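Only a part of the assembly is drawn; its chains keep their places, and the rest are absent.
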Amino acid sequence: MKDIQSQRDHRRINIQKVGVKDITYPVMVLDKAKKLQRTVANFNMFVNLPHRFKGTHMSRFIEILNQFHGEFDIKNLRLILEEMKNRLDAESAHLEIEFPYFIKQNMFHANAIGICEYRCKMHGVLDESYKLVLQISVPIAPPLSEQNGEGLPRSPGQWGNAVISIQYRNFIWIEDVIQMVEQVIRPDRLIEERRNNDNLPPTDHISAESILSVEKIVKALGRKFSGNNDILRFSVTVENLSEGYKTFASLDGPQEQAQA
Amino acid sequence: MKDIQSQRDHRRINIQKVGVKDITYPVMVLDKAKKLQRTVANFNMFVNLPHRFKGTHMSRFIEILNQFHGEFDIKNLRLILEEMKNRLDAESAHLEIEFPYFIKQNMFHANAIGICEYRCKMHGVLDESYKLVLQISVPIAPPLSEQNGEGLPRSPGQWGNAVISIQYRNFIWIEDVIQMVEQVIRPDRLIEERRNNDNLPPTDHISAESILSVEKIVKALGRKFSGNNDILRFSVTVENLSEGYKTFASLDGPQEQAQA
């Protein structure tokens, strides 16, 4: 009779992911206005392993991390992934970085904070090819009618969030992704821009009069990003925090254009 | 010349998910010892929509939620999904429920808390068929050698967590999933059990002497759950919180057994 225990010992059980996570670390990000922005990030580093992996190499993640010398420069993201893949003998390497990114605001609202925080994530993957997904959370202000009972400027408030993830074909600045989102979600800003600049191209937008809904905004963002050739793939989720409960809608793209 | 704006208006942009989330609600869960356990859950409810959806039905989620009459009985999970699918005219309906589940402990350690909390999630999906995924997070105690320098009992401590997600073929109690995990991760308990009951079947386990590693434990759990016919699919992640940084490993199953 076969011994069950010894059979079990021979079963090849393969680990799909192994790594370190939740490491707080200073980071340097590309900034369109200032070239570089220093901020603080949360790191996850992990690899997919071939079958023979024995689990003795966890300290190599830390050795690689220590090469950052106390500040991770995002320009080195691909190099780090190559080193992870080589030194850990892995089939693929992953680096997830989450950080607050700050952009100075044009003082549209007299009593708005002059610097705005956007939560960003980057997920770099290296297997046979290299892939980078950038995710940005953009706050959505309430429509003008709600903001202003008496025609006076009020601070923008928060109706909800648009969370956009993009895998780009050609490099796109964080600032440009945010601008694309804000052209859709902040009709007041768009209308203002048009007054000053009449020859802007026509843009998808939500009229200031319409009542906001997560479905309308997510579709408008879907149209906006589907029409951008620099973007290979994207997904977008819109959530409304202004009700007694949170509502949300999400979609993936690009989605095909129906013929008129 | 074609008008770009009007083309855009005709593009069919399809929403993949729409719903409500982060709703706190009392819930009644099946309990192996007490039949029912009252606890408090966090709910997400969402649907996948056909193309024609116009976004006017968000209040129907709340109408359905209000049928719970102040306490959601988990036995009604499938009925609720059917109602969501029908009333929202959806292709599929999803209900995610997260809650703490409490189990009385046999006082193995003299100064352990007599009731243990396990974080649980359930994710029910109804499309053409019905699917339920149960996820449980089970704390992992440090090995005996670390727990006890002087042969005295000490409270169990926390080395890390095993997070197991299963889609079952036949119903499995939360208690039984936890027991399967604890047979692997708590060798002390297993050894104690054996002393009292010599004719236990041989079980996969980690010897108390070996130094714990996320890779060893995740593989032992992979073997344990791969050998259970009540389980259709599973995934397991083990994380170690006891180091200066968090390490983790994860795998999916069942995985095939290689011939000896």
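The letters A and B name the chains in turn, as written, and every chain counts its residues from 1.
Keep this in mind: a contact is a pair of C-beta atoms (placed from the backbone, for glycine too) under 8 Å apart; a residue touches a chain by one contact, two chains touch by 3 or more.
Keep in mind that what you see is a predicted model, and the values were worked out from it rather than measured.
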Given 2 chains in view, how many copies does the entire assembly contain? 4
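To be clear about the criterion, only the chains that are shown with their structure count from here on.
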Note to self: chain A rotates onto chain B (CA fit) by an angle, in degrees and to the nearest 5, of 180
Starting from the mean Cα coordinates of chain A and chain B, work out the distance between those two points in Å. 27
Chain A contact footprint on chain B (complex, rising order): 2, 4-8, 10-23, 46, 53-55, 58, 62, 202, 204, 213-216, 218-219, 222-223, 226-227, 237, 239, 245-253, 255-260
